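Missing here is one protein chain; the remaining ones are kept as they sit in the complex.
Letters A and B mark the chains as written, and numbering starts fresh at 1 in each.
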Amino acid sequence: MTRIRGTRVVDATYDLTVNGQTRQVTGAHAGDSLLHVLRDRLGLPGAKNACEQGECGSCSVLVDGVLVCACLELAEAAVGCAITTVEGLAPAGAEPGDAALAGDVLTDVQQAMVEAGGVQCGFCTPGFVVAIHDLLAREPQPAPLDVREALAGNLCRCTGYGRILTAVEQVVAVRSGDGGGP
Amino acid sequence: MTDLQSRPVRGGPAGGRVGDSPIRPDGTPKVQGRFAFSSDLHAEGMLWGRTLRSPHPHARITGLDVGPALAIAGVACVVTAADVPGAATYGLISADQPVFAGDLVRYVGEPVAAVAADHPDTARQALDAIAVSYEPLPPLTDPEAAPGAEPIHPDGNVIRRIEMVHGDPSVRGDVVVEGEYEVGMQDQAFLGPESGLAVPDGEGGVDLWVATQWLHEDRDQVAACLGLPPERVRLHLGGVGGAFGGREDVSMQVHACLLALAAGRPVKMSYLRDESFLGHVHRHPARMRYRHHATWQGDLVRVDAEIVLDGGAYASSSSAVVANAARFACGPYRVPHALIDAVCVRTNNPPCGAMRGFGAVQVCFAHESQMDRLAARLGIDPVELRLRNALGPGDVLPTGQAITGTAPVAECIRAAAAHPLPPPAGDGLLERPGGAGRTDDPGRTRRGVGFAVGYKNLLYSEGFDDTSEARVRLEDGVATVACAVAEVGQGFVTIATQIARTLLGCDAVVLEPPDTLSVGSAGSSSASRQTWMSGGAVERACRLVADQVRSALARRLDVAPEALSLTDDGRLVGPGIHVGVAEAAGARVFEASAVHRHRPTTPLDERGQGTPDVSFVFAAHRAVVDVDPDLGLVRVVQIATGQDVGRVLHPAQVTGQIEGGIAQGVGLAVMEEIVVDDGLVRNPSFTDYLIPTVADAPDVLATCIEQPEPDAPFGAKGVGEPPTISSTAAVAAAIRAATGVDVTRVPVRPWDLV
Partner (left out) sequence: MTVIVPARLDDALATLAEDPALTVLAGGTDLMVELNYGHRRPLGVLSLRRLPEMRAWHVERSAAGHDEVVLGAGVTYTSLLGDELAGLLPSLAQAARTVGSPQIRNTGTVGGNLGTASPAGDTLPVLVALDATVELASAAGRRRMPVSAFLVGPKRNALRPGELIVTVRVPVAAGPREFLKIGVRNAMVIAVASCALAIDRERRTLACALGAVGPVPIRDHDTERWATTRLDWDASGPPHPSVVEGFGRRMAAASRPIDDHRATAAYRRHAVEVMARRALQRAWGQGRAA
């Protein structure tokens, strides 16, 4: 096949920019989703494989700052994009990829999820954490129904969502200076 | 009485004792994405396993050639029934289910072979290459026809029948109401796929990391199928992404081990979602015919029930599920006379087994529908009718067993009813039936309120000698707990740390990773039993350790051990002595193991009579729904509940169990059903098996009724199942109230209402 000027043709070795770092992907099967590559090539299992159909949100990541399902992204087509996974979310003041992230430093969203009881089995949790971060970055003080609509793409089977919504409320309250909680 | 809504349910920091809401010990890695679920596991040189499954609900296998699969580059091995060295079949109660189908397949999705290859896609191509020829046979799909039909299994088509005769079934009431009810097939739909990693040890044995509900039971079944002694098969708990009963049966465990032993390399298996829907048991669909007799004043006189559960192709835990359905068929009411005929049959439909609520969910829909029917017939308020007949301590159940523990049924009912009703829905799209679809006409929306009460057993029943073992070690102020409980999300790990901190007065608690090597069985994470049984084992072991510390301290102080007393909050108190147990232990090592047992139960006799249960748990639900009567679309607005919990050990976790269980109950009421047509599953995906999203979740108001259960450790009753039992029935009742439609089936579909 003729290589057209300016067209990138990708084979099974390519670079992805994940959490601020350039990572080389080798030996991947062409056609692998970004989810598969993150989990099985790059050692980033935070994004989860509950459905691989875009129906559950457990694989939610940010691609160029936009919330998407990693299972619906063709890995090779994400070359050149800035990918952020749950592992790369930075507590305020840190940059993605900071050494501080190895260890128990949590973002306020992560902290609230644990404190409010929004984590049971935890399989949906990374997806929710990413989706909540995305929501609050776009809408710092969302109305309750807007929160529900924004998180409607993240399924949870354990919690019934009550404690997750409480966690979001707590983060919003603290960020807006209302102190949050008794 | 504890009203969780009035106490801020906010988790605290790490640490925390019984009654606090500390954060869970695995919470931090879970929010960071670092927690290793079984589907996240990797090993050097690992292969990927996949399973070939029958496309037919009933067929003879006339040919099976794995040669073409073996010829594909990257395929390491293929295994079939011929390669199973030990028992060809397995099962929770009777070993009736083949590891791989031999000459017959009996349900769509039945495993026929498994392959291991270097990439999941290679494995999939290998499956496509295996040449199987089937001779399709007519599938038996009507459960009511099953008993009289040609047996589809050597064990016959009746898995178990229970006839329960209580009192004098010829007695009649002034009033009789009848109804026929149906519950569709619900799925546990846990998010973490069936998955695990099998690693051969090079000496003919194998280690398996797996997401399951009972490590030791799995180990026994796997070892039997591999033809290995149990100690050569070591199971380790991989992180579990939810269970709800769907992981009680073996799924990929034997397959992965067979592949790993054949290939001599680690094998990882992780089901895709469509395979998951076929790869585990579902909730039994039920058809029920009921007759309720009552006096004019509203006292229940007699209940007749005919219950048919469709168990699908293999027995799983069906015989226990049908026994539950029979025992709880009358509901939490005083019923002097009853005639219950409950049968679970075998068909070529998908196999059914344990799901949260275990038979009580199905009969609750029927008996609560009947109570509403009766209330209408008698002109009595539905809540009043339930209060009038509500069980209390000391009452005799239809099995002849008397309730010896707590039974705050009336309190649950009153608590649920006492919560304020919600205001009318606002203008937001998501608040109205039809949601973002904008179909709603506010002038037409009708609101309805419905009520339901349910109950079931806690723990195992019918004479099963259930146990749990724990070992606790105290050293340098750190308590280490070894207990093989399968943490599936319910939060046992948190409870275990709270118990140790409370009884040993320490802050630092370490939980050993659960496996079959280092400690005995903790039993199943099911039947709402772990807080009681394994919490009880941890408690016993902690008390033994504390007692050892007391003796050691007494020797050091040169006093009699009786001079020192142990408090329930981990302190040693005596003349001039007031010290925490852990502090008193110092650098010395103290260790104890304990096994917790419950008091004996008995099987049911031929009239369904006996003392089959240890304890009972009750809950009431009130549902408020808004319905679009022209389109049949339903918005569940609010669920209020009063639940019998014995004692709240962790307020935030109890709230989580209540809210999560209610969401599953709502799902069964209005949207969840595995659609089976002639044995074929029509909707094995999250696209068409719909579980509630956050946009569908109702507001939940919960009151916990705390009457400590005498026999239970800390007086605490299990909280996982009660929220699922009557929430579905309450929503159905609310829909009836809103529409006037006689809803006799759940899930309620829009076309049932228009």
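One rule holds in what follows: contacts are C-beta pairs under 8 Å (C-beta built on N, C-alpha and C of every residue); 3 or more make two chains touch, one makes a residue touch a chain.
Remember, it's a predicted structure, so these values are computed and weren't measured experimentally.
A.B. asks: Considering the complete complex, identify which of B:94, B:404 or B:439 is in touch with the unshown chain.
C.D. replies: With B:94, B:404 or B:439 as choices, the missing chain is touched by B:439.
A.B. asks: Looking at B:224, B:407 or B:430, which residue reaches the missing chain?
C.D. replies: Here the residue in touch with the unshown chain is B:430.
A.B. asks: Check the options A:18, A:44 or A:67 and report the residue that touches the missing chain.
C.D. replies: A:67
A.B. asks: Considering the complete complex, identify which of B:695, B:712, B:730 or B:746 is in touch with the unshown chain.
C.D. replies: Candidates B:695, B:712, B:730 or B:746; residue touching the omitted chain: B:695.
A.B. asks: Contact with the hidden chain only, please: which subunit B residues?
C.D. replies: On the subunit B side, contact with the omitted chain comes from 121, 124-125, 272, 274, 430, 434-439, 441, 630-633, 635, 670-671, 675, 677, 682-683, 687-688, 690, 692-693, 695-696, 749-751, 754.
A.B. asks: Which residues does subunit A use to touch the chain missing from this display?
C.D. replies: 1-2, 4-11, 30-31, 33, 52-55, 57, 60, 66-69, 71-74, 76-77, 79-80, 131, 134, 149-150, 152-154
The rule is short, and it goes like this: only the chains that are shown with their structure count from here on.
A.B. asks: For a test of understanding, state which residues of subunit B touch subunit A in their complex under the given definition.
C.D. replies: Listed in rising order, the residues are 8-12, 21, 23-24, 26-28, 30-37, 39-40, 42, 119, 121, 188-193, 239-242, 244, 270, 272-273, 428-431, 436, 488-491, 652-653, 655-656, 658-664, 685-687, 691-695, 697, 700.
A.B. asks: Provide the residue numbers of subunit A that touch subunit B in the complex, in ascending order.
C.D. replies: Counting only subunit A, the residues touching subunit B are 29, 31, 39-40, 44-53, 55-56, 58, 85-87, 104, 106, 110-111, 113-117, 119-126, 129, 145, 147-149, 151-166, 170, 181-182.
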